[in-house]
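What you see is the complex with one protein chain gone and the rest in place.
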Amino acid sequence: MIKVLLFGAAADRAGTRETEIQVDDGVTLAELWPLLAERHPGLAPMRHTLAFAVNGEYARGDAGVSSGDEVAVLPPVSGG
Amino acid sequence: MIKVLLFGAAADRAGTRETEIQVDDGVTLAELWPLLAERHPGLAPMRHTLAFAVNGEYARGDAGVSSGDEVAVLPPVSGG
Amino acid sequence: MFAIVDEPLDVGAMIGGAQRPDCGAIATFVGTTRIDEAEGASVEYLEYEAYRPMADRKLEEIGAEIEERWDVGHVCIVHRLGRVDPGEASVAIVVAAPRRGAAFEASRYAIERIKQVVPIWKREVWSDGYVWVGSQVGTRDKASH
Partner (left out) sequence: MFAIVDEPLDVGAMIGGAQRPDCGAIATFVGTTRIDEAEGASVEYLEYEAYRPMADRKLEEIGAEIEERWDVGHVCIVHRLGRVDPGEASVAIVVAAPRRGAAFEASRYAIERIKQVVPIWKREVWSDGYVWVGSQVGTRDKASH
């Protein structure tokens, strides 16, 4: 089970700030995305704007994730 | 009579912060300088580093000064 | 020296903490809520959220980057979360350095990096709806532009 955190506009479009997804070990972020977008269709149009973090560090689509990992869905940051 | 104010290193070298010089009306700053340097020889070696103000505004050597004017002898500024 | 907080920022205290006898310059940047106006509506406040503790760690990384690049004596960055009203400070950056060039450059670098890499998001709450800055997602008509 992977914990997925959503922030800002992504949480807004998904309608939730946190969800869990059951995956096979070794799945990549790119493979995780369709599962998430299917569950939260409002996210789908944001795809090209989003970044991801795995366990608190930026990660690319080819990064692998395993059960117990924390994935964060990060819209363009706008601090300051 | 012209009031001459001296600041910083110039006051230090002259040994005074203020003096008065009797001049003919229409004398220039450049003409005033030898009178001042003669009276305060410690100033003489500073000549090329000094700027001058007449009545509170920077002035060049060809600026005329008249009785009642205030001339300030300004070493390189070092505020901040 | 690097913090994410829920309370108003005390910039004076941050500057006081940066005053050191081995430094001659302190450059400070404070980001404040500006009332933007458009088509009869205006921003009423900003609301910030963060992904913690990643955001805390990214602030520390920016501090480390600055210490690598410039000769600085002290770097302090504090970002506020939650509602920040007009004129109030959302972020304060204080850099003390022996010389002013480094202080200016480092403080500027810090705010640019914060806007690039720190997982913090702001929502503009307008009189006619809200919009997530950078995503153009929200409830204002203009948000879909």
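Labels for the chains are A, B and C, by order of writing; each one numbers its residues from 1.
By our rule, a contact is a pair of C-beta atoms (placed from the backbone, for glycine too) under 8 Å apart; a residue touches a chain by one contact, two chains touch by 3 or more.
Note that the structure is predicted; figures quoted are calculated from it, not measured.
The chain not shown here makes contact, within the complete complex, with B, C. Although one chain is hidden here, its contacts on subunit B can still be listed: residues 5, 7-10, 12-13, 46, 49, 53, 56-58, 72, 74-80.
Touching the omitted chain from subunit C are residues 10-13, 15-16, 19-35, 86-89, 96, 98, 100, 103-104, 107-108, 111.
Keep in mind that, in the parts below, only the chains that are shown with their structure count from here on.
Distance between subunit A and subunit B, defined via averaged C-alpha coordinates, is recorded as 73 Å. Centre-to-centre separation between subunit A and subunit C, using Cα means, comes to 25 Å.
For the pair subunit B and subunit C, the distance between mean C-alpha positions equals 49 Å.
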